[in-house]
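Of the protein chains in this complex, all but one are displayed in their positions.
For chain A:
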Amino acid sequence: MTTLSSKTAAPRSVSGWRSPQAKRAFLTILGWSVALVIFFPIFWMILTGFKTESAAIADPTLIFSPTLESYQEVQERSGYARFALNSVAVAFGSTFLALLIAIPSAYAMAFLPTKRTKGTLLWMLSTKMLPSVGVLVPIYLIFRDVGLLDTRTGLIIVYTLMNLPIVVWMLYTFFKDMPKDILEAGRMDGASTLQEVMFLLLPLTLPGIASTGLLSVILSWNEAFWSLNLTTSNAAPLTAYIASFSSPEGLFWAKLSAASTMAIAPILILGWMTQKQMVRGLTFGAVK
């Protein structure tokens, strides 16, 4: 009887909306829908870059004759390579510096906490809540006096400070999830603190550090407020390059889209190539 009833019940559950297949289909559709909604503006920007200026502001359509006119004009008018080089130097330079400062900080907070650790972490995060424009004039004056205006070094310093709270927080979470016993075992074998960090902590939390670094690179790459305000030409990154194509008089959307596509292309490719590591890092220790 039992066998019979289980046999009769099984097909009903499989065909119902609660079946694993239906659930998976639903989640797949949901996942694709969300992804498409997020990707649509980028897709439209890429598409607009291949239109003429008048087609770019005509009624939206997917059918048009593509042209490289805007890319040619963008290329002719300004040196993309110079801006791109600045973006690479500033994004990777600030990320390296941020990690250099954040790894020891997060280590101390995760493994040697004091009663003020939590407060310190919250205070660090609270600095992210201050609108950047509030500190523009003081930073501008300091930079003017020490000669850091329009320099890559200046931008690297600002981006490091800007990303440091997030980098420390993320690393702190990854380090905290690491079993302390492993570090203790290392200590028992006579490892110094530096060796402990270099040979145990860093290799074991590498996915987390990589995803933190990638996030910092992306944030620095996309940052526009400081780059527009602290640079003129020598250290101007791609965000300044994009801004130069907007115009109060005349049509500019196709050129702006072409310039934006060129500006996001490197970081998009980097994100694409490293997405596995990023997801792995971001979900590292998420399930306990």
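Basically, a contact is a pair of C-beta atoms (placed from the backbone, for glycine too) under 8 Å apart; a residue touches a chain by one contact, two chains touch by 3 or more; residues count from 1.
Basically, contacts and distances are computed from a predicted model.
K.L.:
For the chain that's not shown, choose its UniProt protein name out of "ABC transmembrane type-1 domain-containing protein", "Electron transfer flavoprotein subunit beta", "3-hydroxyacyl-CoA dehydrogenase" or "Sugar ABC transporter substrate-binding protein".
P.N.:
"Sugar ABC transporter substrate-binding protein"
K.L.:
Please identify which residue in A:68, A:125, A:182 or A:251 touches the non-displayed chain.
P.N.:
A:251
K.L.:
Using the touch definition up top, pick the residue from A:33, A:54, A:126 or A:192 that touches the left-out chain.
P.N.:
Of all options in A:33, A:54, A:126 or A:192, contact with the hidden chain holds for A:54.
K.L.:
Among the options A:106, A:149 or A:183, which residue touches the chain absent from this view?
P.N.:
The single option touching the absent chain is A:149.
K.L.:
Taking the entire complex into account, which one of A:121, A:158, A:240 or A:267 touches the absent chain?
P.N.:
A:240
K.L.:
For chain A, which residues lie in contact with the unshown chain of the complex?
P.N.:
Interface with the chain not displayed, on the chain A side: 54, 57-58, 77-78, 136-137, 140-141, 144, 149-150, 228-229, 232-233, 236, 240, 243-252.
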